[in-house]
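Here is the structure we will look at.
Of the protein chains in this complex, all but one are displayed in their positions.
After this line comes chain A, so read on.
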Amino acid sequence: MSVKIALAGNPNCGKTTLFNALTGSNQFVGNWPGVTVEKKEGKLKGHKDVVIMDLPGIYSLSPYTLEEVVARNYLIGERPDAILNIVDGTNIERNLYLSTQLMELGIPVVMAVNMIDVLEKNGDRIHIQELSKKLGCEVVEISALKGTGIKKAAEKAVGLARQNKAVVPVHEFSKEAELIIKKVEEKLTGIVEEQQKRFFAIKLLERDDKIGSQMERVPDVSTEIQEMENVFDDDTESVITNERYTYISSIIGSCVTKGSKEKLTTSDKIDRIVTNRWLALPIFAAVMFLVYYVSVTTVGTWATDWANDGVFGDGWSFFGISVPGVPVLVESALNAIGCADWLQALILDGIVAGVGAVLGFVPQMLVLFVFLAFLEACGYMARVAFIMDRIFRKFGLSGKSFIPMLIGSGCGVPGIMASRTIENDRDRKMTIMTTTFIPCGAKLPIIALIAGALFDGAWWVAPSAYFVGIAAIICSGIILKKTKMFAGDPAPFVMELPAYHMPTVGNVLRSMWERGSSFIKKAGTIILLSTIVLWFLMNFGWSDGSFGMLEAEQLDSSILAKIGSVIAPVFTPLGWGDWKMAVAAVTGLIAKENVVGTFGILFGFAEVAEDGAEIWGALAGSMTAVAAYSFLVFNLLCAPCFAAMGAIKREMNNAKWFWFAVGYQTLLAYVVSLCVYQIGTWITTGTFGIATAVACLLVIGFMYLLVRPYKESKTLHVNMKAMAGAK
């Protein structure tokens, strides 16, 4: 008989380490249905029939965070055969708070007290027999990091799961509270199973708004709620929470012996310096500089260049031996078998280039992920949120949004992937949507082109591009957090600052690999497909009266050019209704630096410098300075390249959110460019037309969206049916 064991515990208690140690490489990582919470499942090493489910790290079974709702639904709906509750021994009081809730589910629990090695070092002792008696479950001491005791813990859990025995919680609240809970339990007879009664009774008393969907019938308990609130002079939710902690405080004295008192731990000493009032910001800046310098400027660029220009380019040198690039190899292979020209072009310029576009980002991303995994595991990431919160929360972002945006100034793809470190769903989505507003490295040639061609290389063009990007992030944050899609969920910033500790190499590498491979798998398809489609549109068309494949210089007769001339009028109000501009903007979807190259071809140059110096004259002749700036703004803010879109799709993990993000970016780009061009033209030339009036109205509407009042919601909105339906 196969058994299911759920791994439950607080965040930062060593749950992931234990999960990795128990399952080894036998893991399946996915998402819980309907939400962006990661779901990990694995088979216990040496037991093919034991499935271990890693639940999200949670502090409580309240209905207010996505992680908690996901964990609850699983525990109630799927009913695992046993729960392995991992508890951080160095922080046992708060960890036991969740345990008291798990005990009430009627599922057998084995408690694994983790970090026993640290406890020993500090001279603390946990009396496991006493703890076991007071909580009514088996207790095992383990060190997930060192691997001690984990086998015993797993075996106990498997044994308990196979016994299939009903369990009753032994912990008790005060007499008055127990009396009222008893009354509610009686009302639940026939509705829920005997051993689950206490859990449901307490949830009903707490006025839990999500418990109803888990029950066939919801009895009316308003008199009991009233009674409890009268007796304790507090709301029921607080009464129950108080009762739990009171019980824990009452047993903790006999279960734990503290060694030396009030000694500063190493973690305290580190924290004294790292989050010191004066040193925190300089240290933060130094850490960020290091992350950026290594993962973007130096190693990251080498890795990207090696992947893009070497492996997926002309070739690279391996300790002096030259290794041909993949396209070179494929080309010679295709030549050898005498492949048709068009097919060869499809394979080389379409497919191989598309695959290259996906894989080219991977090396840099892996470098960045090593850093992120390290910062997260050692405990510094929580401090980043602590230090930066004051600035970012004003526009609906998390302090942790700083890192994605910083990385985004190099490349948006790893920037978006870096948003994974943000736990809060709303903050994370907001960060994903706004990260690419920061001009990335590939947008710099566009800035150089416009600045050189129309502004005489003026110094302020490049800084203004960054200013536009930052302003777009701030305004989007303020506007979006007030919309229905975002204002929905509560997001209290009450965050644990975990003790610092050295992460293991294995865990850092595993985290790096999980993120990297999920990018390849989930983002790869969309990037590859869209690259091929656009390649086709660019390379096929009508020349000399017949449809066929074109030379690179014939871009102006391609299907894309036709599409460009059809959609060009859409951009007329933005000042650049010329089809060439439209086509250039579209080719920017493959990679933003393509915009310059496309202009080169369209203006009759096969090859242009990175900043397109050859075409400055032609470009300056075809548009005004204001129109050029509007074009620049549009390209900075609109939907990013396919690779970044793939990353957005991966991180949103939801088609609706993906389209909302890309749609919002493009709409914002359109509106801002429109206002820039129309109002700019009005100021410079004095012409005022209908479009100018529209632009003014848009500015007023924008202002309204910025300043309208906002109220945070008190309930978590989540589609319980979607979560339950996709079991």
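Everything that follows uses one rule, which is that a residue touches a chain if its C-beta (ideal position, glycine included) is under 8 Å from a C-beta of that chain, and two chains touch if they have at least 3 such contacts; residues count from 1.
Definition applied: contacts and distances are computed from a predicted model.
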item	value
Complex member absent from the view - protein name from UniProt, among "Oligopeptide/dipeptide ABC transporter, ATP-binding protein", "Integral membrane protein", "Ferrous iron transport protein A" or "Beta sliding clamp"	"Ferrous iron transport protein A"
Option touching the unshown chain, where A:Y64, A:F519, A:W535 or A:W616 are the choices	A:Y64
Which residue of A:N26, A:S174 or A:T241 touches the chain not shown here	A:T241
Which residue of A:Q27, A:S174 or A:T275 touches the chain not shown here	A:T275
Chain A, residues in touch with the chain not shown (by the definition above)	59-60, 62, 64, 90-94, 97, 235, 237-238, 241-242, 245-246, 271, 275-278, 280-281, 382, 385-387, 389-391, 393, 490, 492-499, 714-716
